[in-house]
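With one protein chain removed, the remaining protein chains of the complex are shown where they sit.
Labels run A and B following the written order; every chain starts at residue 1.
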Amino acid sequence: MPDGLYRGGLGAIAALFCVLITALVVTVAFQAASALNHFGLGFLVGTTWDPVHAHYGALPFIIGTLETTGIAMVLAVPIGLGTSMFLVHGIHGRIRAVLSTAVELLAAVPSVVYGLWALLVLAPWVRTIIEPALASITGGTGLFGGPQLGIGLLLAGLVLVVMVLPTMVAISRDVIAAVPDEQVEGAFALGATRWQVLWRVVLPSARTGLLGAVTLSMGRALGETIAVTMVIGNSTAIAHSLFSPSATLSSQIANQFTEATEPFHLSSLMALALILLVIAVIVNIAARLLVGSFGRDRSAASVAVL
Amino acid sequence: MREAAAEVRQGRGRHAWRLLTVAVSALVVALTALSAPVAAASGPGKTTDPYIAADLKAPGSALTGAGSTFDQPLFTKAFFEYNQQNSGVTVNYASIGSGGGIAQFQANTVNFGASDVPMTPADIAKATGGQVLQVPVALGGEAISYNLPGVKTGLKMTPSVLAGIFLGTIKTWNDPALKKLNPGVKLPSNAITTAHRADGSGTTYIFTDYLSTVSPAWASGPGTGKSVNWPNGVGGQGNEGVAGIVKNTPYSVGYVELAYALQNSFTYAAIQNSAGQFLLPSLKTVAADAAQRPNITAVSFSIVNQAGASSYPISGYSWALVYQLQKNTTEGTAVVKVLDWLTHAPGQAVAKTLAYVPLPANIQALARSTLLQVVASDGKTVLLTTK
Partner (left out) sequence: MTTTSSPQAESDPVLARRRNIQSIAARSFGRRQLYSRVALAVCGVFLLMTLIPLVSVITYTAQRGLQAWSVSFFTKLPTPTGIPGGGIWNAIVGSLIIDAMAVAGAIPFGILGGLFLAESDGRIAGGIRFAADVMSGVPSIVLGIFAYIALVKTLGHFSAIAASFAIGVLMVPIIMRASETALRSVPRSLSEAGLALGARRAAVSRRVVLPAALPGLITSVLLALSRGVGETAPLLFTAIGSEYFSTSPVKPIAALPLVVYQDGIQAYSDLQTRAWGTAFFLVLLVLTLSIGSRLVAARLRRARR
């Protein structure tokens, strides 16, 4: 095969892939158009989801998505960072390899199994232990008020933490391990304790890569559908408390997609999908830009968790 | 090299495995057919109803249906029984909610749809397969199921109390209105958590239809529909989702089809009907309610809150949706015959085992007369007494 044909052929295949992505975005946007035209930008801040009166608004779901992702990140970042620091600098040798693999195996459990487990194991635990404890510590009002159902925003956030941790840990671990040994050893030589080395030398040095890990994990949390749909309680009202049921962009789509026959119903759901797509793309672009500057030569195994 | 060899070994093994499995499955089907209860095939209606024998001779096809989750246990078991007697016909039913059934039927991606609320004229206008026929296939009541530790079945609720709970005006279980109705019952001070359907549901339609009928506040507020804007509460997917929420969340209340409630031993409320009687949903009380309106049609179908002392007010039919013109004669014939089998004696015997209310005779007649209107592309009716 002549070189030109070979290069051209390969390029065409890769380009075909881009065509596919464009088709995806165009299709979703096209389907969303009629709702967006009808409701205008008010769709983004509308708070009612009323199929009977054909009045739709995306705000409760945008907030739900941001809230669940927020809870997930607030917990996953410190836990993930701590875990990866411990994995790189706290333990060595065989145990480190085994435990690293174990953490990465968390990513192998399918989302639907997490959803079922959360519904049957985590939800009662949240309802009987965590929510009463939080309510008694904080006085049981506002963010921690309302009936303690188990399912709801808090549970969805917790499930997301579990699902996002492998990504966070795997990338952070690579980033932290890539800090040049000279910097680390130099700090030790100056008499710093292990923690001081980590906190004042390693983390700042790995800062950009860690930010990339955080944003990638955030991207993962934003797009998670099945596990969240099963535990979030599916309420179309804006949640006022961590214990309230809520809904996210993807859970609302999953619930109502197959049945949307009323005017503007399907189109509004596609508009939600478009919003979700836009948010996911923005977050992913930010993540890639940050992680990209750290290095591209990761092992194939760690690409898996991306 | 090693990987390739392993793959080849696996491939051969898979082939042998598949052969073995086909053999085992065939053996299982044969054994099950031999030991299947004979009742379904030799019900009292069989000898006098000329259509039934022909129903069992539907041409081999793989049919698909989608819709109501209420119908799912019935359809799964009934079509399984049918398949035992006519192994050429399989019916794959996807329980995605009444709204989903209507949507897929409109898009003509399934042979039949199933919905607890018939299609509106607007829905019918969107159907892409031509003229729509709607066949009543099941009758059920909705139990208002609650999870109150220590409180047994039979908590009394009036229509306004029920509406108030779902509107959010009645917020706790020990609300004076509830206490007045249930003097002997120890009602806790906990907040009421309502459970509703998160997906588009005919069960929701029937329930909101009832609430709109008995509560002006509900009618002018959320209104009637397969999906409404619920003022409060938690959403679950399918009847099973709501049932799960009620089962796992103390102090919650939700609406589920009676068949689900009975099969899973839920506790449910006694609702006051229009004659002032507090009634538990049961096969008898739902049938009594249905009997008050014998001449329903797909346009005028609501049977909620009927008169009569023994009528359970929250009841409704479930409908199968088929296109009048079946372009694929084989599949069209099979669909019609299977639905006829389902709505008459053999299928109704299965329904009874799962706590569905048997269809009244005139409704069975309506079903048949509707099915008789289905034609193939040659213009001939496909539901026949022979072949």
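We take it that contacts are C-beta pairs under 8 Å (C-beta built on N, C-alpha and C of every residue); 3 or more make two chains touch, one makes a residue touch a chain.
Keep in mind the model is a prediction, meaning the values are calculated, not measured.
Which of A:33, A:54, A:109 or A:238 touches the hidden chain is settled by the complete complex: it is A:109.
Where chain B meets the missing chain, the touching residues are 3, 20-21, 24-25, 28, 62, 64, 66, 73, 76-77, 80, 90, 92-96, 107-110, 236-241, 243-244, 247, 260, 263-264, 354. Interface residues of chain A with the unshown chain, by the touch rule above, are 1-3, 5-7, 10-11, 13-18, 20-21, 23-24, 27-28, 31, 78-80, 82-83, 85-87, 89-90, 99, 101-117, 119-121, 162, 165, 169, 191, 193-196, 198-199, 216, 219-220, 222-226, 230, 250, 253-254, 257-258, 270, 273, 276-277, 280-281, 283-285, 287-288, 297-301, 303-304, 306.
Heads up, the rule we're going with is that only the chains that are shown with their structure count from here on.
Separating the centre of chain A from that of chain B, both taken as means of CA atoms, is a distance of 37 Å. Residue ranges on chain A touching chain B, taken from their complex, read 48-53, 119, 123-124, 127, 146-147, 149-152, 229, 233-237, 245, 247, 255-256, 258-263, 265. Those residues of chain B that touch chain A in the complex are listed here as 66, 96-104, 106, 122-123, 126, 190-191, 193, 198-200, 222-230, 232-237, 244-245, 248-249, 251-252.
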